[in-house]
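Following this message is one structure expressed as structure tokens.
One protein chain omitted, others in place.
Letters A and B name the chains as they come in the text, with residue numbers starting at 1 for each one.
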Amino acid sequence: MIPILTHLPFAAVFDEIPLGWFLTLSLVMFTLGAVGVVVRRNPVVVFMCIELMLNAVNLTFLAFAAYPTQMVALSNPGEAAITGQMVVIFVMAIAAAEVAVGLGIIMAIFRLRNEADVDDMNTMRG
Amino acid sequence: MVAEFFLRLNAENPLLLGLIRVLFVVIAILSLVPPLIWWERRLLSWMQDRIGPNRSGTITFPDNFPLKGLAGKKVRTFGLIQPLLDGLKLFLKEDITPNSVDRKIYFIAPAIALFPAFALGATLPWGPSTGLYGILTPVADVEIGILYVLAISSLGAYGIVLAGYASNNKYSMMGALRASAQLISYELAMAMSVAAIIMATGSMKLTQVVSAQEEPLWGVVPWAHNWFILTPFGLISAIIFLIAVIAETNRAPFDLPEAENELIAGYHTEYSSMKFAVFFMGEYAAMFIFSGVFATLFLGGYNILPIDWSYLAAATGNGFFKMLAGANYWLAPLVFLGKCFMGITFFIWLRATLPRLRYDQLMDLGWKSMLPIAVANFIVVGLWIICTTLYGAGGGWIAAIAAMILFVILYLNILNTSRKANPAAPSRTITMVKSPAKTETP
Partner (left out) sequence: MTLNQIAFIVLSCLALFGAVGVVFFNTPVRSAMALVVNFFTLGLVYFMLGSELIGITQIMVYAGAIMVLFLFVIMILKSTNDTDKPQLGERRFIFSLLGAGVVFTMIYRYVIMPTMERTNVQFTRTYGTPQEIGKTLFTQYAWPFEIVSMLLLVGIVGSIMLAKRRF
């Protein structure tokens, strides 16, 4: 099989960009998502922040897949890369299901209360 | 000589060559949109027994004109420069921005609407993958060609949705809501119909899709090409894909987002001058590119006819067929453009023929008809592949056709039982006396 990236300008990505750069991007995104979940009150926006965190995790998986670090992974890097991508595929599928159900719940809450603020949703509090 | 120049460029400066490839696609789209508008207006007026724009651009030379051949003659252009003049008018008109719009989104929306239309062309091969065209044609021949088309076309909703939202106008908002619901519903059927083609091809590269269509027809007729529209499952896929494309480009009969007798002009009600022109251009560019996608997936791409000229030339030793094979190679871009043109003509024909769908009809068609048929088609293709590998071409076709008949019987049975259970519901005729079924029309 032909190396697929050789015809593209970023053929040598793995030689020039360190793993840490990808991880930093992912970490900043995750932190912003976490702050957003705490700070925002609109449930839809809170939900979007959760999606942001999920994507940050996906990026970490893919970065570690492309740059295997453990000795086990280094002995069989192709296997490690495939495993990381599989996890990302499953995360995406689960996120899709989560969005479908979560938006349904938010719609139901809106229909019930006509206005939604995550701070006001305290009817289940003991 | 041209070929040598591009070959050298490919070796020396691939980035520059990439830019040239992009320019080919963009310039083709930009220069073909005005004639398209002219063609649509002329064809529509012909179908509706009108005349249409035929005056502008007619030059009458005076009798004392120095060139003797032209003196006192009329040169007609049949209104071809009408779209140019319209464009000029739109440029020069006053650009009105209503007071209460969401300014940033209002300004960005037309650009976002235009982006997918142009980006879609990136993986389309408009010429053979060997020789000169092989260097020039697909801007990027990536492994994920078809998925790229699906992904970018799914971004097409944003321009409309944002325009509708930012306009701060009830009718625009309704247009935007309809557009997003319509796009989500038809994206599914489109993806399933394309998935059948991906399975039959065994690759997502669009160049591979075209070369898979250059195989012997049905695996048995060696002198013909296996265009997917000629195969049973490909025909069904093609019909579903075509309907989904019309819905995706918001053309009549699926132009609910801009239904002028319900929503004024839908999402672009508040847009004027250049911004409106950009929306307009995005729609036509998307039509053009989607016709190209359809031609690539189902109509054999750049090949002129589903006949293998070089096989015939080798079999008969006739020089005429050899010449035709050469013509097929060198005329490839023109043939491809011709197929796009045919697709657009079909779009216009549909617009002149079919009335607009009601919202519940639209949803019924997408979810209850097209999606199940696309999934059934997908299963048929799977069976065809298994049986072809097990029993050869004949066994594969027998299995596929048997599965199709089974699905049709199943579908008719389900339809019958649902009719019996609820005899009043499934009538699709529009009765003007009774109000339509209570669905939540956003």
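Just so it is clear, a contact is a pair of C-beta atoms (placed from the backbone, for glycine too) under 8 Å apart; a residue touches a chain by one contact, two chains touch by 3 or more.
In this text, all values refer to a predicted model and were calculated from it rather than measured experimentally.
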For the chain left off this view, which of B:38, B:118, B:133 or B:148 is in contact with it?
-> B:148
Interface with the undisplayed chain - residues on chain B | 102, 104-105, 142-144, 147-148, 150-152, 154-155, 157-158, 161-162, 165, 173, 176-177, 180-181, 183-184, 187, 204, 442
It is residues of chain A that touch the chain not shown, namely 1-5, 9-10, 12-25, 27-29, 31-36, 38-42, 44-45, 47-49, 51-52, 55, 58-59, 62-63, 65-69, 74, 77-78, 81-82, 85-86, 88-90, 92-101, 103-108, 110-112, 116
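Rule of thumb we're sticking to: only the chains that are shown with their structure count from here on.
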Chain centres from averaged Cα atoms put chain A and chain B apart, in whole Å, by 33
